[in-house]
Structures are given as structure tokens and as C-alpha cells.
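Missing here: one protein chain of the complex. Every other protein chain is in place.
Chain IDs A and B follow the sequence of writing; residue 1 opens each chain.
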Amino acid sequence: MTEEIIISGFGGQGVLSMGKILAYSGLVQGQEVSWMPSYGPEQRGGTANVTVILSNERISSPVLNAYDTAIVLNQPSLEKFEPMVKPGGTLIFDGNGMHKLPTRTDIRVYQINATEYAYANNASKTINMIILGGLLKVRPIVEIENVLKGLKKTLPPRHHHLLPLNEKAIHTGMDLIQSFTV
Amino acid sequence: MSSIQDIVDPANLVYEKTTVMNDTPMHYCPGCSHGVVHKILGEIIQEMGIQEKTIGVAPVGCAVFAYKYLDIDWQQAAHGRAPAVATAIKRLLPDRYVFTYQGDGDLAAIGTAETIHACSRGENIAIIYINNGIYGMTGGQMAPTTLPGMKSTTSPNGRDQQLEGHALDMSKLLVQLDGVCYVTRQSVHTVGAVRKTKKAIRKALENSMLNKGTSIVEVVSTCNSGWRMSPADSNTWMEENMFPVYGLGDLKDI
Partner (left out) sequence: MTKHSEEITLMKGNEAVAHAAVRCGCDGYFGYPITPQSEILETLMEIEPWKTTGMVVLQAESEVASINMVYGGAGCGKKVMTTSSSPGVSLMQEGVSYMAGAELPGVIVNVMRGGPGLGTIQPSQADYFQAVKGGGHGDYRMPVLAPASVQEMADFTVLAFDLAFKYLTPTMILADGIIGQMMEKVILPPFRPRRTEDEIREQCPWATLGKTPERDPNYISSLELRSEEMEKINLRLQARYREIEKHEVRYEEIQCDDAEYIFVAFGTMARVCQKAVELARAEGIKAGLLRPVTLFPYPTQRVSVLAQTVKGFLSVEMSAGQMVEDVRLAVSGTVPVEFYGRMGGIVPSPSEVLNALKTKFL
């Protein structure tokens, strides 16, 4: 099994760290993984994205132009990556601030209003975990238990007290995500 | 009057060449200050007993072949980079005496960045800086240190400050750096001056083991070939023209 994922949004939305947690989760469950970020100034403001590949085999290209799953958190990301989802693949978007919504009918599209929820519930730091929870609901590619192990590896020990909060966010995301009908 | 046999009789000898200096014929022009500074260095290394613990870094310039004359380990650096080379040697071998031996083209022109940053980091090295106000090795071109009005092959009508800028006083500049513990300006044109320079270089080498920072000994020197003068005239010219701009003495001693 190989899962090729792109996660894209504004710098600061936690795109790169969400990818990192996914990659660590794959590592924990013994898979081959690759995490390839867009790098440079965009990490600090522009649109940032990361390609994450989890596979049971040796990973060839870390650079892709077709994805099994795209997670897009802003309008430019949606416009760029919706066409690059493989037919039958998955598109997850956060509707916050979007005015043009997905249009493809040959893929499964899901909406998760994580940003809106997080701001309403004073949980803006966990937006990416909410979205990750949503992903795992519709694409259970890694076990939640492994995600938590992966999270523990990416968080410095001084932040380990935040682990329960993040776990809660994952479950929130699982409840929040819903099918989007084009 | 004593005979030649009396004079060379070991019992009557009053001077012996340092054993750190070998018998390789020097390529320096007769009258050049380099030979004197080399001899002083050899004497100091011998007197301090540090031949096994000293590593010199030779520059590009007239002193490029310094490694041929003093029997210590040497590295010959790219033009201007001696302080960077010495930085690594000293950091990797902190119990060695590490010095650079650089001219004014090397230290004050192409290697200004390496000089300033090694000094700013306070590398525990000694920098011996031969300033004769000209590029000797390449045949007498203008250096950053060339005096106003001074003639060189690239300032044949005399250095015009409007056109070619001002004489650069590196020692005055380096004094300001916190990493620097000792800056002195000396010369080697009289017996007294040679003695003072020897003391200064010894102090610079000793400082390098005291974790005090960088020491710089500038030796205001002649280049009789580049200056197109006899050695004696060069010394007079240096006293009359160089010393007013590059005044001798300690600029910093912490």
C-alpha cells in the first residue's frame, strides 16, 4: 500500500508539522516514509505545502504531480491541487475564507471547518490536529495510537502536557468532517 | 689587532645564528626587512623552546616562501586567508603556538575580512604584519597602505587620495575590536628597534597561550626595491614619511 498525500495552506497553519506527525506515524508503524516540504520564505507567510508518502515499499520519487489525497486549507491551494488528485482519490478542504469550492465529481470530497471551530472554541493551536483527525476518519491510513506516538516524537518534551489536548482535537476532527457534495 | 683565526675562535664568538633558521639562501632583496623579522622569529622560537609546538602560516606576497627558511611546520595560505587558516589550526590544536606572517597586501587588502573576523572572534593567534606600503612580490604596485603622494607602478604620479583613496591604518582599526588583546607597531631599521620588535613578537606568541585573544605586531618596513631606493635611503625615507603616518609604539596591551 502506498499513500501519496499533499497538504497545503498558509504558512503558520501547521501544514508542515501536520505532515511531520503523519510521517512519524508511518515510521512508528514500520512503513517507508518521505516528507518533502516547500521551503524558504513561504514557510513564514506565503503558501506552504508538504508532500508526505507512506508506503510498504521503497519510495521512489518524493516529488509528485498526482496525489491519492490532497488536504487544502486555502483558496490558492485548492485551485492548485484539486486537479492533481488521482481519479477516485480524496480531497479534504477547510472552507474558511474560500469563495470558490471544489468542482470535481470523480473524486471523494470532504469539508472540515476546523478553523471556524477552533476559533469559536479557543483552540487555534490545534487546527492541524483537528484536520488530521478528519483525514483519519475518511482515510484511516495510520492508527490513532501511532499518531500519538508520532506526535510525542515531534513535540519537545516540555510540550508533552499538550498531548491530551491534541488527542481530543483528533477526535473533534473525526466528528467535524463531512462529505461535500459538488 | 686580532687575526681572523682569533675572531672565529669559538671562545671569542659573541653571536650565533639561531638553529631554527636554516641555511637556505633567502630570495629577499638585499636590504629587505623580512630577513630581520625571520631571524627574530627564529630566535624567539629557539629561546622559548617551542619549535615542536609552533605552526606558522605563510601568506601570498614576498613572504610566501617563509616556510623555506624557518625549520618549523608551516602552511602556506591562499592570498589573504592566513587568519582563517590559522583559526582552524589553533582551534584544532589549542596547545600549539600558531602565528600568521602577512604583508600589507595580504592582510590589509584581499584579506581584510579574514583579519577582522579572526581578531573579532579573539582567536588565540599571533599576527605578524609586515607593512611596507607597497606590493613587493608583484613588482611595486600600490597597496592600501601606500602613503598619499607615494609613487608606485600603479600610482606612477603619486597616490592621489581623490582618485585612489587613503592610506589604511589596519592596526588602528583592529585596536577597537574586543577580541584583540595586544596591538603594537614596531620597526627593524636600527638595533634598538630590532630588540623592541623581538620583545613584541615574543609577547604576542606568549599571549596566544593565555586565552587573551588576538595579538598583532605590525612591523613598519622598507621595500627598497619597490621604493626604488638604496637600503640606507629607504630607512631614512621610512623614518621621515612612514613613521608620521604609522606611528610606532603600543596601541593596545591588555
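As a working rule, contacts are C-beta pairs under 8 Å (C-beta built on N, C-alpha and C of every residue); 3 or more make two chains touch, one makes a residue touch a chain.
All figures in this text were calculated on a predicted structure; none of them were measured in a lab.
Engineer: Looking beyond the chains shown, say which of B:Ile7, B:Ala113 or B:Ala232 touches the absent one.
Structural biologist: Touching the chain that is not displayed is residue B:Ala113.
Engineer: Suppose we count only contacts with the excluded chain; which residues of subunit A make the list?
Structural biologist: Residues 20, 23-24, 27, 32-37, 39-40, 59-66, 153 of subunit A touch the chain absent from view.
Engineer: For subunit B, which positions touch the chain that isn't shown here?
Structural biologist: Missing-chain contacts on subunit B: residues 51-55, 57-58, 64-65, 67, 70-78, 81, 84-89, 91-93, 96, 113-114, 117.
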